[in-house]
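Below you'll find the structure, written out as structure tokens, and then a few comments.
We show some of the complex, not the whole, and keep each chain where it was.
By letter and in written order, the chains are A and B; residue numbering begins at 1 in each of them.
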Amino acid sequence: MNSADRAATSFEGAGLRFPRRDGSRVPFSAFSSPEVYALEQERIFRGPVWSFLGLEAEIPKPGDFKRTYIGDTPVVMTRAEDGSLVAWVNRCAHRGAEICRLPRGNATAHTCVYHQWSYDAKGNLLSIPFRRGSKNMTGMPEDFDLAKHGLQRLRVDSYKGLVFATFSASVCGLTDYIGPEMGPYVDRIFHKPVVYLGCTRQYSNSNWKLYFENVKDPYHASLLHLFHTTFNIFRVGMRAKCLADSAQGLHSVVLAIAQDNLGAEAYQQQNIRSYDDKFTLEDHSILGLIPEYDEITTNHIQTIFPQLVIQQIHNTLAARQLLPKGPDHFELIFHFFGYEDDTEELRNLRIKQANLAGPAGYISMEDTEATELVQRGIVGSESNSSVLEMARSAPDEQHSLISENLVRRFWRGYQNLMGFKSEEDGGA
Amino acid sequence: MMSRVEEALLRLDLMALQDRYVATLDDDRLEEWPGMFTETCRYEIIARENEEAGLPAPLVYCDNVRMLRDRVVSLRRANIYERPAYRHFLSGFACKRVEEGSFEMSCNYVVVNTSLRGESQIYQAGKYFDLVVDTPQGLRFASKRVVYDTSRVQTLLAFPI
């Protein structure tokens, strides 16, 4: 028996009903209910999605491995001796111990410490100590078949160096999953080999979907993050692009497009423009922007549901991995990277601009503050709903940052995956 | 004995510098914080996992004192966060003279933070690796590298460590 099953049962009766069909009202219990959370593990994370595990650049050599998660389930991504990517549940086929005990490392065989069952990098069971017994001792039954007791392997694939895995045998291939709308934007960032620069981790006391809403919500950007405004940096002529995938609407990309190639100097010159007060940056290099793509954007924020957010902010690049940790917590891992052919100047700029994004980032630290404000604000109001109306009358508008279209689109896709009806549809 | 006294005084001076440093942060006197560094200082907060893997990704990275002052202005004027109530604690102090007027210093730190609802928690533990120089204005940090163990940063990091 399985706790998700039980939750499912209770939900078949009770149901989480969304007041409207268009995703514009989200019942707050979606963010706090343990039953919803358990069901998400089954229907989303162990269901028909591809979950981001990490970058190929994290495990460049055969045997390199990294421990991570799909939803709550511990998994390992590794590179087999033949160079192929592999992922398996980090649970010994014998009695269930975590096999891989280090966050990262290199090994072509993995031996469980408990009874030393040993597996190859692909998760095949290689050997069992005393399998044939010893002297008068019996060992494993004759019919015990090593081949049937490997680790639980996942379908794994990589797209331009991004590694994904799925528990689902039926979900479409990864490229189709990313889809024709999102593909080109992933390609934009991952068009050439990347180098891993390390990660920072952030732990938030709020539901993982609040973060998903956040990165699909360009409306908050200039209102919550006041860094640019405070330092009187006008982003003149900023154009935007906001797209969702047409399949489920769970992926999306938000671009802020610079009209000119603005370098640090250009920003500096803007100091003559000012608001009410006179704050200026003493060191402008942090806002430098060395052009490196056909279309120059200050921000490229792209979600590939459910565990990935691709980030380009000026010249700092990161793949953010989103991991749910119970109904009211999530972990967010910023995997920073550069390109193999970075100049030293560009690489240094990427590192300096890590000050912009990440747990201490000038224009990102407020995001977890905001999601936690929601998590605390909704306590006692579980039967109320949020109100997502911005640009609701213009669902096809794609050039506006003043919009909650992507968020509403997300909730429609979520309802669909979870099997949650809308009251407008007579949802039970 | 004189040299033992000199050595003891140096050690005490460096410990007192570290004490002043943490008191400056814990008393929320951020504006005085950049003044404890040299103009060309390095200030960095980096996860131990990156440090040990030789990876450069920082949590905070400043390569001159102007960046420190910028951070203070940003924290005071731009960023939105629950005001921290840090208390730093230090131990395992070590120091050595690397050349005339220049000293390496290291120690453990733990920051206990208290939330607005009144609960005190360990916010971050790690180790300081400092380079201190003697200047006409007194001892200043030429470099302060904050290598933190607590890789899961709770909610966000606003104030320096």
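The rule we apply is simple: a contact is a pair of C-beta atoms (placed from the backbone, for glycine too) under 8 Å apart; a residue touches a chain by one contact, two chains touch by 3 or more.
All values derive from a computational prediction rather than experimental measurement.
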Only one copy of each chain type is drawn here, so tell me how many of each the full complex in this file actually has.
A x3, B x3
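Note that only the chains that are shown with their structure count from here on.
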Could you put a whole-Å number on the gap between the CA centroids of subunit A and subunit B?
32
Show which residues of subunit A lie in contact with subunit B when the two form their complex.
103-104, 196-205, 224, 226-227, 229-231, 279, 281-283, 286, 331, 334, 336, 351-352, 354-355, 358-360, 362, 365-366, 368-370, 372
If we count contacts the way the header does, which residues on subunit B are in touch with subunit A in the complex?
45, 47, 49-50, 53, 55-64, 66-67, 69-70, 73-74, 77-82, 151-158
